[in-house]
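All protein chains but one are shown at their positions in the complex.
Moving on, here comes chain A:
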Amino acid sequence: MAIPIKDIKLPEDSPKELLLDKHVEFIKRYGKSDDDYEFGMSDYLRMSGMYWGLTALELVDKLHILPENDVIDFIKRCQDPETGGISACIDHDPHLLYTLSAVQILCMYDRLDAVDASAVVNYVTSLQLPDGSFTGDKWGEVDTRFSFCAVATLALLNRLDAIDVEKAVSFVESCKNFDEGFGSRPFSESHAGMVYCCLGFLSITGRLDIVDRDTLAWWLCERQLPSGGLNGRPEKLPDVCYSWWVLSSLTMLGRLHWISAPALKRFILACQDVETGGFSDRPGDVADPYHTVFGFAALSLLGFDSIKPVNPTFCMPQHVIDKLKIKHQLL
């Protein structure tokens, strides 16, 4: 009886080189889809979509191929004059997720002046609850992802002092499990995506000391499957976006060298679409900007020369973080 481990097999003919030009074309095209229906369907996360695409472009030094003014103008129009929060798209409701994406884009262009930054700070501050957690918007859903968005936004605006950091840390700590992994709320299962958010949060607040580094790094390394790809939880399939979440987490913990880099590289490269360009979650699936930026970012951490260094905490080009002198802790 042979029960194979849940994994995939890389196709023989999968790409082994980085198809850089194709990916640039892919991102460029993606912003201009003329299928109205498809386009309207992704309005609800447009701001993050732009952050993924633009970050991918900047990582390969091609940010200039898209018109900066249109982007900045769009972001301006997405800031809610009442709350200061930023929405995914014009007329949609503001949310922390898109507020962070917008601020990240503005930092890349060095155009923080384009929005009312103090209104953004007020918005973020207004979402902290007495237990230190953050809600994503005024309707009250709590998630460690939002804790990350809050401190990342404030750190990029150099206003971390605007919230109760100590309480925010104790909330995140209350979401830690016995395996030292984190879930989205207290009692939730450890999940590599949430591990990234919580480590990123702790990196920004300078409190990585609250995790047992090697216990968590061990759990993260166990996410690597025989195909070389990484999954986000036990017995799940490998996925390119988890390459980023797990790898950036290991980098923050100073344990990047614990994983098999050649195997992971092979897996990520195999997820490129040779025809359309872009990366997909697994070989053969449809490519999208989300997996494309995380594919790039992971390859950057693995030391690909043709991709600029990426910052593991913010998932932004390192030179942007350097220029803005954003403090954060890495082990």
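We adopt the following convention: a residue touches a chain if its C-beta (ideal position, glycine included) is under 8 Å from a C-beta of that chain, and two chains touch if they have at least 3 such contacts; residues count from 1.
The definition used in the following text is that contacts and distances are computed from a predicted model.
Looking at the choices "Rab GDP dissociation inhibitor", "Protein prenyltransferase alpha subunit repeat-containing protein 1", "Small nuclear RNA activating complex, polypeptide 1b" or "Integrator complex subunit 11", the name in the UniProt record of the chain not drawn here is "Protein prenyltransferase alpha subunit repeat-containing protein 1".
Residue-wise, the contact with the chain that is not shown comes from A:40, picked out of A:40, A:206 or A:254.
Of the listed residues A:172, A:259, A:287 or A:321, the one in contact with the hidden chain in the full complex is A:259. Only one of A:23, A:62 or A:95 touches the chain withheld from this view, namely A:95.
Within the full complex, the residue among A:184, A:248, A:300 or A:313 touching the omitted chain is A:184. Touch with the chain that is not drawn comes from one residue among A:67, A:206, A:234 or A:284, which is A:234.
Contacts to the hidden chain, counted on chain A, fall at residues 1-6, 36-37, 40-41, 43-45, 87-88, 91-93, 95, 137, 139-141, 178-179, 183-185, 187-189, 191, 212, 214-215, 218, 221-222, 224, 233-236, 257-263.
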